[in-house]
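Right, chain A next:
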Amino acid sequence: MEGTFEPVIIGFTCNWCSYRAADLAGTARVKYAPNVRLIRLMCSGRLDPTFVLKALASGADGVLITGCHPGECHYIEQNYKALRRYLLLRRMLEQMGIEPERVKLVWASAAEGAKLAQEITAMVEEIRALGPLNWPAGVRRCDFSRPLAAEAAPTNLEVAR
Partner candidate 1 sequence: MKYLLYPGCSMERTSRPYLDSMWAIAAPLGLELEEVNDWNCCGATEYVAISLVPAYALIARNLALAAGQANGTHTLVAPCSACYVNLSKADHYMRESDTLNQKVNSALAAGGLKYKPGTLQIRHLLDVIIHDLDMETIQSKVVRPLKGLRVAPYYGCMLPRPDYEKRWSNPEYPNELDRLLKLLGAEVIDFPLKTHCCGGHMTQIGPDVAYELIRRLLHAAADYQADLLATLCPMCQLNLDAYQGETNRYFGTHYHLPVLFFTQLIGLAFGLEPEVLGLGKELVDARPALARIGVELPETEAPAPAARKARRPKEALPMPRMSDE
Partner candidate 2 sequence: MTKQTNSSPKHEERIGVYVCHCGSNIAGVVNVEEVAQWAAGRLKHRGVIIARDYKFMCSSLGQEMIEKDIRDLGLTRVVVAACSPHLHEQTFRTACQRAGLNPYLCELVSIREQVSWVHTDKIVATEKAKAVLSGGVERVRLHEPLEPLRVPVHPATLVVGGGIAGIQAALEIADSGFPVYLVEREPSLGGHMAQFDKTFPTLDCAACILTPRMVSAGNHPHITLLTWSEVTQVEGYVGNFTVTIRKKARYVNTDLCTGCGICQEKCPARVIDEEFEAGLGYRKAIYSPFAQAVPKYPVLDRDNCTYFKKGTCRACEKFCPTGAIDFQQQDEIITLKVGNIILATGFDLFDARRVPQYGYGRLANVFTNLEFERLSNAAGPTNGRIVLRDGVTEPRTVGIVHCVGSRDRNYNNYCSVICCMQSLKFAHLVKERTGATVYNFYIDMRTAAKAYDEFYQRVLEEGTLFIRGRVAEVTDAARLAGEEGKIIIQVEDTLAGRQRRIPVDMVILAAGLEPRRDSKELARLFGVSCSADGWLIERHPKLDPVATMTEGIFIAGCVQGPKDIPNSVSQGAAASARVLGRIQQKEIALEPVRASINADRCSGCRICNNLCPFNAILFHEDQMVSEVNPALCQGCGTCVAACPAGAITGTVFSNEQVMAQIEGLLLLNLSRNGHRLAQTSVPVAA
Partner candidate 3 sequence: MTSPTLETERAALPPLPAAPIADLHFLEEVSAATAGVSRLEMCIQCGTCGGSCPSAADMDHTPRQLFAMIRAGMRDEALRSNTPWICVSCYHCVVRCPQNVHITDVMYTLKSMAIEAKQYQDSTAPDFARTFVGFVENYGRSFELGLATRHYLRHYPLRLPGLAPLGLGMLGRGRMDLTPRKIEGVKQLKAILARARELEEEAGGK
């Protein structure tokens, strides 16, 4: 592979804290690594672990989950649900051979633009050091997104559409 590896990270943010922290990082012109792409959710409690798997399966090298600090959730305590899911998800991903550095949970209040920027840059560096999320040759070879429709035999039975 030529050049350096640039990881892509999908970041999930909470509308009330970390998304605002990202806004603040912007207004304060804090610079951070461009490798992250943020998705706004209403709350870290909205984070369905499926989103994390989906991002990893679709080519992201890491996933950053962010939310309000414990005790500061806009919806009282939903960030704790994110915490519970994250702690369990992390255990499971480890079993699947995915390095724990690739999926991180960071608390960032609306005031912590600089902290969020710092966390992002640090995570990009860590993942850069890990390299791309490499699936074993076998998994890569089997192309799950290949269109299959052409192979089917025609049927003369009546089928609901």
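Keep in mind that, in the parts below, a contact is a pair of C-beta atoms (placed from the backbone, for glycine too) under 8 Å apart; a residue touches a chain by one contact, two chains touch by 3 or more; residues count from 1.
As a selection rule, all candidates are chains of the complex that A comes from, given by their letters.
Just so it is clear, the structure is predicted and the values come from calculations on it, not from any experiment.
For chain A in this complex, the touching partner among the options 1, 2 or 3 is candidate 2. Only residues 1-8, 10, 16, 19-20, 22-23, 25-27, 29-32, 34-35, 37-43, 45-51, 54-55, 58-60, 68-69, 71-78, 81, 85, 109-110, 117, 145, 147 of chain A touch candidate 2 when the two sit together in their complex.
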